[in-house]
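For this view, one protein chain was removed and the others were kept in their places.
== chain A ==
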């Protein structure tokens, strides 16, 4: 993770330019000139190096409209108001971090300067200063509230599959039986809650009731899944999937219009409730990140500083991603670290603090909504305070290895299936696929009590300790509670063996179903299923070690701690470690995962076991398969994501990568000799997203760079604004007064010109270039040779080159 990819940006930007306040005289040109000015309050930042040695041409220029442009060349938001859409990007384009950051700096300068003018501008400046914090505050508030709605809605709807609370239909089973009568307590079930067979007039026991409940379970599951899939298909196709690969890509500087929009938000929330309730093997935690980012994106439009600047918007989105994980697991710090480790690309300290604040607010709101009635934001919160013995590190590391293996199997199989879906006929039947998977899931899940219940409940059951109040089969030990202070170690009863077999079945079932479920066209997350897989494995290992300790209490390994007859091995802790191992293997998170897990358990005592398991799982995972699931899906979809974790280890040069290749010509625009017709012809014939501006075709000396989109917008704007523009009009990218004797008026387009494009020479090694793209967040760089323009390298060229070097299909990078 590169922490400050843009930090150094000010140096290359400023070095070659004279950087001034608004509406002042300035100097430009080759960038090596000084300014003669009679303005007293002008701040001069002339380039110091070499300025004196050269024969500097001192030019002082007046702009006709008195509204000067910077040599940085980006038209500032305030003055480019007359050209709508400048500074925005088209769909599926890469953003230019440098340009956006520079634009924001200009805007900021303008506000600072205007501050003294009046009270109003002072207030405007203050508002600008705190708008970032205000925005993340609102994001946190809304994310917490939305997460509460999803949690409550999903638990209620999940229980709807089993029955209903006739007196208060909005309560789920647990809340319906909140305060049962004495008679209910004695019989052990609750009379307020009616199963569907009871509603239909049957008894609650017996084969008939079982079949009716079974059928109702399947029908409800089908209904929910069908609704979810068709809502997604009808209103917001972007709402499907987990969203984290796409969020990663977006945060790395890519535009997917509508991916974080209003409809996606609504449909993702509703679809998530429905698909979780359908009992599919998926979770709602991963999509929370997408939901939070959508909220962040929508709210950032309230603040033009963020809404209109894609680079600045990503600061809000990073904070929102942290809030998403914060509400998903009730782990604010884990959320911040998740944002830092897994999703964010550009993460300065300022964003770290804002993420922290945003995650805090979101967690606080969710906690006060208290959706599960357990004073925590997750259902499977457990509190542990039992010591672990040193010997247990061996089974913990073993769990890490098992977790890595399971994760690799899962990733490989899921990718194979997703690729099959992509290229075969299966992809044409998205809704049918969801329905088939739902039916299979429901039919096989119902008979096994561990898969019938909600996955979060299962995780809670596996995590929790066998206390007095736990009456599940898993806790059927032959113990008698004679010793008051602690639970003694005891032989497993029949119930435990039964539970072990059921859990093994559940493990296989969940693994297979999750492979087929993840990637279906419904909102679906991966955290819960992988936690569940790991928890099952962990619990099984835990029971095994526990029984080992019981059988061989006198053995030297156990003799220290277990000899007193205490329950020295806690299977629930193994479940937790196993869950961390599988999740770590699937996502390749380490730090954030451990923090999330210990925030879940409310204790720091188990950090070492969790770290050991996470690390072992990551090593095994990395050894068996290179990518985590999110990176694998990014590669499958061909998103232009330049991973800052990978290293570029080849020896190619810029000349090998740049466009155009040999015997092709480079499309350039000259600064003052092309007519409008020439330009429009060029725009029609080529599809490049930007054109270098040169002094003349013969010399190919570089002047700057102009984006296709800006050029289109500016030409359309000039045509509208200036009379007499015709095909013969000259298009000028210079700012001096041209002697316009005859002919139609020229188009002055200097303000859309980027006069500080990043340039490299053709002998620059690719390693450096890849680093520049990552750290500076470039969109393209210009290649020169002997000072003359030679070609262009875009981010997608770099990505394609990396793929080619790794012997993969370079054309799999989409959105070229």
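Assume contacts are C-beta pairs under 8 Å (C-beta built on N, C-alpha and C of every residue); 3 or more make two chains touch, one makes a residue touch a chain; residues count from 1.
Please note the rule applied: contacts and distances are computed from a predicted model.
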item: Candidate names "General transcription and DNA repair factor IIH subunit TFB4", "Proteasome subunit alpha type", "TMEM9 family protein" or "ubiquitinyl hydrolase 1"; UniProt protein name, chain not shown; value: "TMEM9 family protein"
item: Option from A:149, A:557 or A:760 whose C-beta touches the chain left out; value: A:149
item: Residue touching the undisplayed chain, where the options are A:375, A:685 or A:723; value: A:375
item: Options A:263, A:364, A:391 or A:544, residue touching the unrepresented chain; value: A:263
item: Selected from A:102, A:218, A:236 or A:260 as touching the chain missing from the view; value: A:236
item: Where the unshown chain meets chain A, residue by residue; value: 84-85, 88, 90, 148-149, 152-153, 156-157, 167-171, 175, 178-180, 185-186, 188, 227, 230-231, 233-238, 240-241, 246, 256-258, 263, 266-267, 270, 273-274, 369-370, 373-375, 418-419, 421-423, 427-428, 430, 467-469, 471, 480-481, 484-485, 519, 521, 633, 636-638, 709, 712-713, 716, 814-815
